[in-house]
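Only one protein chain is missing; all other protein chains are in place.
Which chain is which? They are A and B, in the order written, and residues in each are numbered from 1.
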Amino acid sequence: MLLSPINVISSSFAVLLLILALTPFLRLNQRLLINVGFFLAAIASFFAAVAGFWSLVNGMTTQVILPIGLPDLPFHLRIDLLSGYFLVVVGLLAFFVSIYSIGYVKGFLGQRSVTHLVVFYVLFLAGMVLVVLADDALFFLIAWEMMAASSYFLVLYEDERVENRRAAFLYLVVAHVGAIAILLSFGVLAGLTTGFSGFQNYTFDAMRAAHLPPELATLAFLLAFFGFSAKAGVIPLHIWLPEAHPVAPSNVSALMSGVMLKTAIYGIVRVVFDLIRVFPWWWGALVLVFGLVSAVMGVLYALMQHDLKRLLAYHSVENIGIILIGIGLSMIFTSFNMSLLAALALIAGLYHTLNHAMFKGLLFMGAGSVLNATHERNMEEMGGLIRFMPWTAVLFLIGCISISALPPFNGFVSEWLTYQAFLLSPALPSPLLNLMIPLGAALLALTSALAAACFVKAFGVTFLGNHRGHHGGHIHEAGWSMRLGMLLAALACLGLGIFPTYMIGWMDPLAEKLVGGKIAASASGLGWMWLTPIAAERASYSAPLAFIGILTVVVVTYLLLHARPGAIRRAPLWNCGFEKVTSRMQYTATSFAMPLRRIFGFLFSIKEHVRQPPSASHPAFPDRIHYHLRVRDRFWTWMYQPVIDASFWLSRRIGRMQQGRIQIYLIYSFVTILVLLIFS
Amino acid sequence: MNIDPLIVEILQIAVLLIVAPVFTGWIKMVKCWFQGRTSPSLFQPWRDIVKLFSKDVTLAENASWIFRFTPYLVFGISVMAGGIIPILSMDLPLSAMADVIALVALFSIARFFTALAGMDIGTAFGGMGASREMTIASLAEPAMLMAVFAVSLVGKSTSVSQMAIVISQGHSLLRPSLVFALLAFILITLAETGRVPVDNPATHLELTMIHEAMILEYSGRHLALIEWASMMKLFLFAVLGIASFVPWGIPRNGELLSVAVALLVLLFKLAGIGVVLVLIETGLAKMRIFRITEFLGSAFLFATIGMMSYFMLE
Partner (left out) sequence: MNVQLASHLNSLLASFILLTAFGLVVQRRMNALLHLFAWQGFFLAVSTAIVGYLGGAHDLYISSILTLAIKVALLPYILHRLIIKLKIHKEVETVVNIPATMLMGIVLVIFSYHLTAPIRELSTLVTRSTLAVALATVMLGFLMMITRKHAVTQIIGFLAMENGLLFAATSATYGMPLVVELGVALDLLIAAFIFGMFFFHISTTFDSLDVDQMARLKEED
């Protein structure tokens, strides 16, 4: 058959290579380069998504051995159900973001060259797609490195500022620490099959076939979990996320937050459910605990931020936590051989993966539009933007509603499925787990409520009210391509929210392959409109009916009861009679979060200081007040600073070896030769 | 004679729309009796709503579409929630649309938009109300979920109708898990509907307003819709409590006689709930805002003890 998933994905790569080939010719006409480059990138991503969807829905697995690679160790490529699903995640968001980039990157024209932005963007996309397709340890790590390196250069795009360079360096260091752990983990898995004496078993097929003793399997799992968590931004390895994501260009941030973090989730699912497959329950409990901690701490960190993109970056930490909650529950159910519940939890986690890609991409694209228009990332300088950027405001609002897990959008569906998995945990035979897992459900409820609070703050302070800053130029709405990209992502959010039964039907073969349970039949037991995992009497939710119901009632109420245009009077605001209201009298982002800062502040190191210099006119009425707030991440002082200090200490000690005098170096060479001669 | 479930559904929504302001009026009456004052009429809230409908709407100059859209959304969601909870019958076509978790999420979306509307005009009051409301909501959510967990363990389901069916069939009324879940639910209702000791619904002092601060700028029929919606929210929480904890009297199917009896039983139960609510409101003083953490923490504690009692004692 001429047309197959593997051919489609190959044509996607061909298009990406075409962009790279055209770049040297087009780089003189930067505008044309942007148009052609990102348009072709959109096509390539679309092909990737189509290939993935095809493979997922038809349950096809194709394996290819590439002619390239190291001598005797060729690269293996495999497109199966799991990689198909993640190809859909990668390809779909990359498609939307590429369309968005056509307009966004034009904002850099005239300030700096966009050639390397285009080149590294293409390499980044290629890297992510290859990670998902790789079928042996070597190719996986090479693709992983390609992804990390190209994203490093993308983060470093505006490199004239020192904090950008610092953020990029921190990102590089943590990414490589993670990569080493992943390498060691694959080493353990590969070495187990041959007793550490040969290299043949670096392919994933060999790892699958091997029988692993429990202690070494645990070691491999812990190393892999550590390594992938560093990339995913799980607490405590999250420190690079809020530094790197804000400084990158917004289309890159959208891809990094929306898709790159998901490749780490792909890695965890692949290693645990596909390569290792048999594991004790405490692995799942570990993943669940880290997921819960990341979710709660992530959203609390986000609440303290007033930089819009940093806030969104911390929310990525929170949502990765929610995905890990689903995966952790699935691991616990699998270890007790409850395949139906394991399928439910796994589908909840994977559904949230796609949902997060969609709404986080949308939110970052919106933040990019705001940044383009106001040249400002600080929310305290914004406000009232809904009047200048109505489209961006509506699309950003859809992103806010989705991430706060509110019906009828997609965030609610995956959280609802996760809650159902929690509520079915009393079926577990272990009494200890029965008592502890509901506490986890309560923490998830806390997380989603805090996320809603945070996005009321983000949307309210940025778009509503009056403008707080001193902006000179006028603020304009985003261009058509930016709006189109955001609109497509918003429609995807709505679609994923309204048609969950179809989505679950498509994901069902994947769940069956990984954990052995199918829920699609029971999930659409009452019909396509009702989502009833497990059984209709147990729980049911009908997203289309909810959406239509809300729409109908609102429209009917409006038609029956709305005020006639003549009866509406516009007047200055009421404000209990205080008429002289300035824009500085509004609530700022910091003040909005104050009650929560008071309540949860013990988790951070917070220093608040109010200083009132003596007033010239009268001691009771101050001229000005200084307010200083510093919120710091405790992990930096507990974990990272000691490690940094220790490594500096160690490198100073080792640096003593470098004396600079030639006699010492000759002595080193001489001693080495003697040692080799003795022990040869 | 069996009534068509659709007719029962419409009847139920009509009951919601009509009885909710009367319930608020009843609470006001009982509170005045306890405090030794003369009370307004039972139908005073109705008169207030009608008065507001006849007034003009005064909009601030910088109000956006969110401000104008919110009253309709909040009203619509309250009406839809009335179609999900079994009030007059357990056999409702809309009950499969949302289970109790989706119901809580529907209330959340109404609260989300009300908070946004509060921030829309750009006054300090709106921001303050929004900030406090979202804080209290985030503290009440874990307690609410734990209570739902405890009740769903007993009812073996999260669908409200199903829970009502199972609990009404159970013989033992005094299961510890349900008793504690009920205590937690009472505390959460006080927090979510903005009653004393969490928020004083009658105050207009800026330091004590929470819900009032968010809707300060509304007037005319927008305010009428929002006030009606908040009365409906109190009614809906009361009815949710009835369906989950004391569902006897709600018939399984839509027989005409049983529906009529159900209506009378409902009015009787609501009267009782009103008295209990007034006892709590008169006996407690409004708390400082940072004491609300402990209040909701005790609600969480009650719900957790309820959940643990299910495993430990049943």
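Here is the rule we go by: a contact is a pair of C-beta atoms (placed from the backbone, for glycine too) under 8 Å apart; a residue touches a chain by one contact, two chains touch by 3 or more.
Keep in mind that what you see is a predicted model, and the values were worked out from it rather than measured.
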Can you list the shown chains that the hidden chain touches? A, B
Listed residues A:L439, A:I548, A:M585 or A:M639, member touching the removed chain: A:L439
Contacting the left-out chain: of A:P431, A:P572 or A:P613, that is A:P431
Identify the residues of chain A touching the omitted chain, counting contacts across the whole complex. 431-432, 435-436, 439, 602
Chain B, residues in touch with the chain not shown (by the definition above): 172, 174-176, 179-180, 293-294, 297-298, 301-302, 304-305, 308-309, 311-314
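In the analysis below, only the chains that are shown with their structure count from here on.
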What is the distance, in whole Å, between the centres of chain A and chain B, each centre taken as the mean of its C-alpha atoms? 36
Going by the contact rule at the top, pick out the chain B residues touching chain A in the complex. 53, 56-62, 64, 66, 72-73, 75-77, 79-80, 83, 94, 96-99, 101-102, 105-106, 108-109, 112, 115-116, 119-128, 130-132, 134-135, 137-146, 149, 152-153, 156-159, 162, 204, 206, 216-217, 219-222, 225, 289-290, 293, 300, 304, 307-308, 311
Can you tell me which positions in chain A touch chain B when the two form their complex? 383-384, 386-387, 397, 401, 404-407, 412, 416, 419-420, 422-423, 426, 431, 434-435, 438-439, 441-446, 448-450, 452-453, 456-457, 459-461, 464-466, 526, 530, 532, 536-542, 545-546, 549-550, 553-554, 557-558, 561-563, 567-576, 581, 583, 585-587, 591-596, 598-599
